[in-house]
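Every protein chain but one is kept in place in this view of the complex.
First chain written, first letter: the chains are A and B, and each begins at residue 1.
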Amino acid sequence: MGPLIDLLPLSYTESVVVVGAAVLGVAAGVLGALAVLPRRSLVGDALAHSALPGVAIAFLVTGARDPASLLVGAAIAGLIGAFMMVGIERTSRIRPDAAIGVVLSSFFSLGIVLLTYIGTTGNAQQAGLETYLFGQAAGLLERDVNVMAVIAALSIACVVLALRVIKTTLFDRSFAASVGVPVRVVELATTALLVAAIVIGLRAVGAILMVAMLIVPTVTARQLTHRLGPLLALAGVIGASVGATGALLSSRAEIPTGPVIVLVGTAVAVAAVLLAPGRGVVWRWAHRRRERRSALSSGVLIDLETALHAGPPPTVDELVLASARPRGDVRRGLRALDRAGLIERDDDRLRLSESGAAAAHAALDERRLWSAWLEHGWRLDLGDAREPDPRDLRRTLGDELTDRLLGFDAEAAPS
Amino acid sequence: MSDAMIIVLTAGLTATALALLGPFLVLRRVALMGDAVSHAVLPGIVAAFLVFQTRAPLVVILGAAAFALICVLAIEALRGTGLVASDAAIGLVFPALFALGVLGIHRYAANIHLDLDSTIYGEIAFAPFRTLDLGGVEVVRSVLIMGVVAAVNLGLITLLWKELKVTSFDPDFARSIRFSPTVVARLLLIAVAVTAVTAFESVGAILVVALLIVPAAAAYLMTDRLVAMVAIAVAIGWVSSVVGYAGAVEVDASIAGAMGLTAAVIFGIALLASPRHGLIARAVRRARTRRAVERALAEERGAQGAGA
Partner (left out) sequence: MSMARRLLPALVAIVVVVLLGAACASDSSTSGGDVGERPVRVTTTANFITDLAEVIGGERVEVTGLLGPGVDPHLYKASAGDVAALRDADVVFYGGLDLEGRMADVLDELSDDKPTIAVSEGIPDDRKRQPTEFEGKFDPHIWFSVPLWREAVDVVEQAYVELDPDNADGYRERADAYRAELEALDAEVRETLASIPDDKRVLVTSHDAFGYFGEEYDFEVVGIQGTSTATEATTADIDRVAGVIADRGLEAVFIESTVSPQTIRAVLAAAERRGQTARIGGELFADAAGERGTPEGTYIGMVRHNVGLIAEGLAPSGSR
């Protein structure tokens, strides 16, 4: 990563942090998907807590606060913790979130007991054992960035080579086992890679940022695609962009890097949840509103057509009486029809324009078709029971079925 | 009453308050709500300190409770969109709130020691020393507070029992009989937030996180009935309090840690030896089935042999 760091038009520290955050984003993004999709999102949080007994035991064994052995201790504890989570989940009815919670609280309790035990032994080296392991994003070292880059490359390679296998193990274990995929081995390998990334990430940037970086990219990507391959690629890209953007913003504003990246990431994920096309909350809301409006205006249109059929052009008040809708709804519907050029006003009397008359007939036809579907739809005997789209029966049923349906309706009509 | 009694009583009442709620969290797949709240209260503490310039417990608790509520309601809102799984929703919300707190400290309080350990996280060992003068009678604060919280929680789940039961197992059915699962879920989560914050103040974070999840998860392994699950969770909480305290005294270690560890051991025992869902019971059942199948096959072969 050295050349890339030198290339950026930033101070050395800023470049290291920006590149580091981006690389971390790639690794956490890609590997995070393997945790988030099987509902083990909080594995990062659990491993951050389970590092404590690992560090304490490493200290008890070696008697010294040597960074390398503490890191190994944390990694081993993390591996044991992760396998226990998966084990509890696989062998019992406990679901992933509770399994993670049980491991988190057990390991952390053990860590505190060990720490207070060490405290009474009076070894001065114990100072800051628990904080020793957690870094912060602004303190990223070039060496850590390189290690993260290796992890990122490994995880991308692993995912590219074994996408199929990972997919079947993630979504259909029994099927995977039945077609001869070594499910256990795949799960073991991905879990180990995940643990390695998390433990190294904890030392490089701390717990909170690590937790967020594992989750944000996948949640965001999930709103944009539902296919695993594109999702993984997208998660990597999103992770990198969130990391780099957050790091740049924080150094411009001279505020702590880690929290800024977390907040940028959360904002991105929430924005995706709100705005994702076809899926997002705002999109769905706007869609529903559009639908409600169009239903209302076509209803008012039919009411007007019926009134015109029955007598002279009505005033708005007469139409309200005839249609039995709230006045506000009628007015809103009329406004929409006015805008679409479907009605004409003759003083305060309402008439249909030429296109309005056509639209009214179309709407009436559609309504008739709908009630025919409700009443006689079962007689069509749709083989695979695929429900047609209620808003556009003719297209989804096809002309032939539609004609049969209208035929049933005509037969049943008393006239 | 001795110090030991007070500590065990504090822990037991805290365990009761938490174990009354824990089973519902486990059933709803939001077991880690306690851990989320333990981080998410940081901005509340910073805000309270900035406004009132004090670390007085009441002010700190109010600030923390405000953000605990924001945390649980934001998680519920995200989950309610149906676009984010509950565990991912938890993992999105609490890091963001914690990050907000860190930025607040950096901006306004970088030169004083203001953190969770020195403000909201209490230490159960000190429970006997923290007393309150109520009309001339000296009462132990944590026992009083956690007792009140436990009683309120008991009242709450009694009143909402049917609703909680239905919405925990079958939200769609609940909706169809016009229980609003959202309102029930919100009430439950508000209770969790308030209980967690008051319990942090009395006994510290880790014991709260542990007692909210571990007894409930162990009880879930032991029974299929909700009433039994709640009762067993409370019982495990008390056993963990008593045994954990004794263990802590034995090795002179952290009391909260030892209690959490005891609960974990009980979970391990349940995982192995629960009569219905334990690993041993399952293995025995599987072996029995295999033997029965083998016997049936052998008999069939015997019958065929005789027939030939």
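Quick note on the criterion: contacts are C-beta pairs under 8 Å (C-beta built on N, C-alpha and C of every residue); 3 or more make two chains touch, one makes a residue touch a chain.
The structure presented is a predicted model; accordingly, all values stated were derived computationally and were not measured.
Q: Could you list, sorted by label, every displayed chain in contact with the chain left out?
A: The omitted chain makes contact with A, B across the full complex.
Q: Footprint of the hidden chain on chain A, which residues?
A: 11-14, 16-17, 112, 115-117, 119-128, 130-142, 203, 206, 247, 250-251, 254-259
Q: Just the residue numbers, please: which parts of chain B touch the chain that's not shown?
A: Counting only chain B, the missing chain is touched by 1-3, 5-7, 9-10, 12-13, 16, 42, 53, 57, 101-102, 105-106, 108-119, 121-123, 125-126, 128-131, 134, 137-140, 143-144, 147-148, 150-151, 154-155, 158-159, 161-162, 227, 245, 248-249, 252-258.
In this section, only the chains that are shown with their structure count from here on.
Q: So the centre of each chain is just the mean of its C-alpha atoms; given that, what is the distance between chain A and chain B in Å?
A: Whole-Å distance between the two chain centres: 26.
Q: Provide the residue numbers of chain B that touch chain A in the complex, in ascending order.
A: Of all residues in chain B, those touching chain A are 26, 29-32, 35, 39, 78, 81, 83-88, 90-96, 98-100, 102-103, 106-107, 206, 209-210, 213-214, 216-217, 220-221, 248, 251-254, 256-261, 263-264, 267, 271, 277, 279, 282.
Q: Per the contact definition, I'd like the list of chain A residues that touch chain B in the complex.
A: My answer: residues 36, 39-42, 44-45, 88, 91-102, 104-106, 108-117, 120, 208-209, 211-212, 214-216, 218-219, 222-223, 255-256, 258-260, 262-263, 266, 269-270, 273, 276, 279-281.
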